[in-house]
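Notes to accompany the following structure.
So, chain A:
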Amino acid sequence: MIEIEIENLSKSFTLHNQGGAVIEVLRGAALDVAAGECVALTGASGSGKSTLMRMIWGNYRAGAGRLRVAGLDIAAAEPREIIALRRETLGYVSQFLRVVPRVPTREVVAEPLLALGTPRAQALARAEALLARLNIPRALWDLSPTTFSGGEQQRVNIARGFVHPYPVLLLDEPTASLDALNRETVLALIEEAKARGAAIVGIFHDTEARDRVADRIVDVTRFSPGAA
Partner candidate 1 sequence: MNEFSAKIRGRAAEGPLLRVEGIEKRYGARIGCTGVSFDLWPGEVMGIVGESGSGKSTLLSCLAGQMAPDAGRVLYRTRDEGLVDTAAMSEPRRRLLARTDWAFVHQNPRDGLRMGVSAGGNVGERLMAVGARHYGEIRASATEWLGRVEIAADRIDDRPRAFSGGMQQRLQIARNLVTGPRLVFMDEPTGGLDVSVQARLLDLLRGLVREMGLSAIVVTHDLAVVRLLADRLMVMRGGRVVEAGLTDQVLDDPQHAYTQLLVSSVLQA
Partner candidate 2 sequence: MTETGQYNFAYLDEQTKRMIRRALLKALAVPGYQVPFASREMPMPYGWGTGGVQVTAACLVPDDTLKVIDQGADDTTNAVSIRKFFQRTAGVAVTERTDEASVIQTRHRIPETPLKAGQILVYQVPIPEPLRFLEPRETETRKMHALQEYGLMHVKLYEDIARHGNIATSYAYPVKVEGRYVMDPSPIPKFDNPKLGMDAIQLFGAGREQRIYALPPHSRVVSLDFEDHPFDPSRADHPCALCGATDTYLDEVITDDAGSRMFVCSDTDYCARRHEAAA
């Protein structure tokens, strides 16, 4: 079952306050991702990997073309449909942890489950299990992650992304800033997600990690404007 369908997708940015400069980032992008499959996006920095991912997430507005996630046409969808999609179906682990200040780590991680109406005790238990698995010390669970190290924040971010079994996952540099042990854990999480049928799109600068979990590699530079 194809979870992500992208066909002839384009994206450009118009900077009105810089004389209307138009920056074309993607042209004619195409990608299909099936359930249980992991596709790795590659390409030089600035080639549009994160842009494409953000478009799938609905964060960047799609230009021309076709973009469907789990059957929902992202470009035409109402905001509440995208929100519902993100709540239940589409997960996104970005490179940066963005949190409300002063919320404890375990609450940050449990949030996606709470948003789904999972009973509090259950949601927190699952969050704690993941935090333990990712080697975040128990002493930190009550603290806000805003003061954690880069690697710790990344692991909290990942925990939040995996706490709910999303059918579609977007992972932007999931293993950056991680040591070998934690990298292993994250890769195992990705493999488990695949095994339960999740469709995954990932950006991995770590080629070993990429080769381990990715079933296919798509070079985004193919979709740069001006590419042959």
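Everything that follows uses one rule, which is that a contact is a pair of C-beta atoms (placed from the backbone, for glycine too) under 8 Å apart; a residue touches a chain by one contact, two chains touch by 3 or more; residues count from 1.
For anyone wondering why these and not others, all candidates are chains of the complex that A comes from, given by their letters.
Keep in mind that this is a model prediction, so the values were computed, not measured.
Applying the touch definition to chain A and the options 1 or 2 in this complex singles out candidate 1. Residues 13-17, 54, 58-61, 79-80, 82-84, 87-88, 100-103, 114-118 of chain A are the ones touching candidate 1 in the complex.
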